[in-house]
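Have a look at the structure that comes next, please.
Apart from one protein chain that is not included, each protein chain of the complex appears where it belongs.
Coming up: chain A.
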Amino acid sequence: MTCDNEVPVPEVRAPVRRRQFLTFLVAAPVLTVAVPGTAEAVIPTLPQPAEVLDLGDVLILAGTPTAGALAVLSVGEDGVVTLELPRAEVGQGITTACAMLVAEELDLPLGKVRVTLADARPELLMNQLTGGSNTMRSVYGPVRQAAAAARARLLAAAARKHGVAVERLSTKDGAVILPDGRPIVYGLLTSAAAQLTGTFAAQPKPAEEHRLVGTPQSRIDARAMVTGQFKYTLDQDVPGAMPTVVRRPPTINGSVRSVDSAAAKAMPGVLAIGVVPTGVAVVAETFGQAMAARDALKVTWNAGTIDALSDKEIRAKLQAAALPFVVPPLLTQHLDMDFDFAFVSHAPMETNSAIADVRDDRAEIWAGLKSPIVAQQTIAAAIGLPESAVKVHVMQGGGSFGRRLFFDAALEAAQISKALRRPVKLMWDRKDDMRHGRARAASHHKLRATFGLGNVLTFEHRVASVETDFRHGLGEILTATAAKLPVGGNLSFAQTVFLTTCKVPYNFGVVTSLLNEVPLRMHTGSWRSVYSANTRGAEEILVDQLAKKMGKDPVEFRREFLKTARQRAVLNKVVAEGEWGKAMPKGFAQGIGFHDEYKSCTACLVEIDARDPKNPRVVRATIAVDVGRPINPRGLEAQMLGGLTDAISTTLRAGLHIDRGLPLEGSYSQFHYARQKDAPLDVKIHVMPATGEPGGAGELGVPAAVGAIANAYARATGIVPRSFPIIFPVDFEPFPR
């Protein structure tokens, strides 16, 4: 029997009896709590965990006991103020944003602030992790507090030196201004200020007095980068540290059975060869010679950990793992959709690399590290030294996107240095970085929405993902160990991350999102926006299809069901600026997506040229973003631009094929991350005015753009994409294993 009510009949006709339908409709509001400010017509959704407490809140809470020790500031006699930041800069622009906070509080020109990355500081416990879009959220308070305290000390020193009351002094342009207008530069006061005893009460400026924070500023390290002077890990000279590469197994987690290194040893420039847990290390005078000798090694291998698995088997495991829906489809009109997302390499331009100098009684490590404390603790244990004897320097990284949460290169370099008894400069080849590095876990998504009388009644999302490795914990050994426990362990860590990051921003009645993970022994890891790119991306595609079924325009539909006025303002901004609904030539279309996470929200509107459905291009993008309080709008726009490019890549062409225990892709000619020819010709990003505290920004840009691009593709071609990336042939000859 089919439903005979007035709402449009669903394509999949479900046998719905009227009485059950009505009962359900009446019952639904009883289960919900009205949230102030929500639209009345829609059926409100209970706050999801991520709305109450998000991952960033968790990280801030974990860091609260050590927040007072976070920012180490020094005022030099040259007037330069240095902030030692216990976070990793990998391109997000946090050093610039932090420099702005310091300059603001100290009334200092931005050019007088230097930001360095702190070595591993185990006393910070869980407060030296760079992730969860959390840097500016977690340092906004502590860095301003530290700078305000420094200013108070400089004022007190000037007051004592010149015999005037502190209240009669002010600061400007890096100097204390005496009542008669004379400036005393900070450099002349720093020594006296350092000798003052006692504490100096100081409140950071109220935000409305900010003159620098909130204005667009260029990166403080840009000139070094465009002149080639900027030093990444391998650009440094550490005495005796020679180029080192590793021959790796033909499948993930394989190990060395036997090595014949006779030919390799005789090659020019070769200095040392040795077996380590991950393969065979070769040290040479140049990387070219090290790689040539590596290729000349004759190695036999033990099996890896996923040798029997290819994409087909993994996909079947995921489809079987998706948890069942709660709401049966027979109650009302419904829409079911499912989606698959491939593995995606992090593929930062700077491959995994590290320098290590391990001696009998001490060790020193240099690498781009987002969790340096647990790196230090793990390396110390691995090479048999006390933690205090291992010095870990955090280098600025050439990209990360989550990759450098893991310190495998640093650990491997330390093991090689210990085994070969010499300092080493370790570089992973690109092929190894893609095949034996980390990847975003593949996932399968099942979604079901039920609707009637113009409302969405229920919304269910079942995510089945290959286990995402969180064994870096919160950056130190305790939580990292907890994440490694066999019971609970990584899977419960994953649940927490999922629940504290992914939330449906719409009033869709009863909403449930559940994650189930399939543990496979391969190298995964958080990839910019962790679960949200796939989870929220899939939801935004379903939202478009739901709107269509309910006879509504995608924008009107979102406007009606979004939960807050702030979200609607962002949507409205992008709709107006991006000219939603304008006439498009055949084969072109607009698409829209929305995302809310970490106290921030964004909408993305793209135009796609899909005249050839096999060769689509996003030609224009408009983005609106509200992060509560943008510190550096220019940096924020850069993050949103990066998120957009990530979405273009992973939605249209970039992914990894797993074939018998190894990714086929081994370089950028095979892993199709976007190039200039794939990038939009026009991008406009609108930053909404500041209203509160800073929200997250680093990962925000990806999920809305994933939805927008997929929706635009569907509207342009009539084909609703279900498997990502959409264009995903093996169009290359894979490198030999």
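We take it that a contact is a pair of C-beta atoms (placed from the backbone, for glycine too) under 8 Å apart; a residue touches a chain by one contact, two chains touch by 3 or more; residues count from 1.
Quick note on the criterion: contacts and distances are computed from a predicted model.
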{"item": "Protein name, per the UniProt record, of whichever chain is missing from view (\"Succinate dehydrogenase iron-sulfur subunit\", \"Isoquinoline 1-oxidoreductase, alpha subunit\", \"Permease\" or \"Putative solute:sodium symporter small subunit\")", "value": "\"Isoquinoline 1-oxidoreductase, alpha subunit\""}
{"item": "Residue among A:L189, A:A638 or A:V687 touching the omitted chain", "value": "A:A638"}
{"item": "Residue among A:T305, A:T564 or A:S667 that touches the chain left out of view", "value": "A:S667"}
{"item": "Touch with the omitted chain, as defined above, among A:D260, A:E285 or A:D731", "value": "A:E285"}
{"item": "Hidden partner chain, touching residue among A:V113, A:A347, A:V518 or A:I592", "value": "A:A347"}
{"item": "Given A:D54, A:D119, A:E364 or A:D429, the one touching the chain that is not displayed", "value": "A:D429"}
{"item": "Touching residues on chain A - with respect to the absent chain", "value": "90-93, 218-219, 221-223, 225-232, 234-235, 237, 243, 268, 285-289, 291, 347-351, 397-401, 427, 429-430, 634, 638, 641-646, 648-649, 667-669, 673-677, 679-683"}
